[in-house]
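What follows is a single structure, written as C-alpha cells, with notes after it.
Note that one protein chain is taken out, while the other chains of the complex remain in position.
Let's look at subunit A:
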Amino acid sequence: MKSLAKHREIWLGLAIIAVIILVTLRFPRFSQPGNLLTIFNDTSILMMLALGQMAVILTRSIDLSMAANLALTGMIAAMLNAAYPAIPIPLIMALCVVIGGLLGAFNGVLVWKLNIPPIVVTLGTLTIFRGLVFVISGGAWVNAAQMSPDFIGLQRAVVLGLPVLSWIAIVVAILFFLLMTRTPLGRSLYAIGVNPTASVYTGINVGLTKFMAFVLAGAVSGLCGYLWISRYVIASVQVASGYELTIVAACVIGGISIAGGIGTVAGALLGALFLGVINNALPVINISPFWQMAISGTAILLAVILNARGERRKGRVILKTAEVAHV
C-alpha cells in the first residue's frame, strides 16, 4: 500500500510537470521561475485547506463546512480590521485560527458526543456559518478601502524572494507533515481510518481523535479566512461559495482515499497544485475560463478511476460512522 501511495505521488508530480512542459512548448514564459512561484502562491490557500480536509478524510469523515467557516472567519477579520485598524495583523491572524478552530470544534462535538454522521453535521453547519456571515455583516461588503494597508499588505510582502503567503503555506505544510508522521495524533488519524474497531482496542479514543481532526480543519479554514480576504480584498457573503467541494476534489486528486486511512501530506499538496497549474495554464493557452470547471471535473474523474484499485473494497465507508465500542 505504501509503494502504491508513493507511486501515486510520483505520477501526480509527473502529470504536473507534463502539463507545465506542454504549455511551455507554446508559451516559453510559462515555466519561468517567477511564473511558477506565482502559481505556487496562487495555490497556497487551496493547499492549506486540502491539508485540513485530509486530516478529516483520513478518519472516514468529511468536512463540507470549511469554505463557509473560511467566509465567516474572514468576514470577522475584515470587520474587526475596518472598525479597529490599530489591532496588529498577527493578532488578527491568531484570532482567526482560534475562531476557525472553535467553529471546527462545534462540528467535532456533534460528531464526537452525539455520533451524528459528519456529512450531516457539516451540511448543517455549512448553511449556518454562511447565514451567520450575512447576519454579522448585514449583507454589506467590506472592501479594500475599508481595510488597513497592513491587513492587505502583510501576505504580499516578499521575504527571501517569496511572498509571505507562500511562506505561510510552507510552514503549515511542514507542521502538518510533522503532525502526521511524528505525533501520536497523526498516527491515530490514520489508524482510525484503516480500522476504527481495532483502534478502539488499541486504546485510541476514536471520538476525541475525530474531534481533533475537525478542530484542525477548522483552524486551517480560519487562517485561510484571513488570507483569502486579504488576498482578494473583498469580504462578502459569497466568498469561497461552493469551494468546499474543490477542497475535497484536491484531496481526491492527491490520492487521499475517501474511505479513510490512506493519504499523505505530499499527495494533498500535489493534488491542490495540480488544480492550480491547470487553472493557471488555461488562460495562457487561450482556453476560455469557462472550460475550467469541466476540465477539473474530468481530472477528478480520471484521478478516481486511476485510484479505483486501491479503493475498490470500501466504496461508501465515508458515510459510515466508526463502530465505537461500548466502554
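The rule is short, and it goes like this: contacts are C-beta pairs under 8 Å (C-beta built on N, C-alpha and C of every residue); 3 or more make two chains touch, one makes a residue touch a chain; residues count from 1.
In this section, contacts and distances are computed from a predicted model.
Chain not shown in the complex: UniProt lists it as "Autoinducer 2 import system permease protein LsrD", one of "Autoinducer 2 import system permease protein LsrD", "Ion-translocating oxidoreductase complex subunit D", "SufD family Fe-S cluster assembly protein" or "CRISPR-associated exonuclease Cas4". In the complete complex, the hidden chain is touched by one of A:39, A:77 or A:252, namely A:252. Listed for subunit A, the residues touching the missing chain in the whole complex are 62, 64, 110, 113-117, 119-121, 123-128, 130-135, 139, 207, 237, 242, 245, 248-249, 252, 258-259, 288, 290-298, 300-301, 304-305, 308, 311-312, 315-316, 318-321, 323-324, 326.
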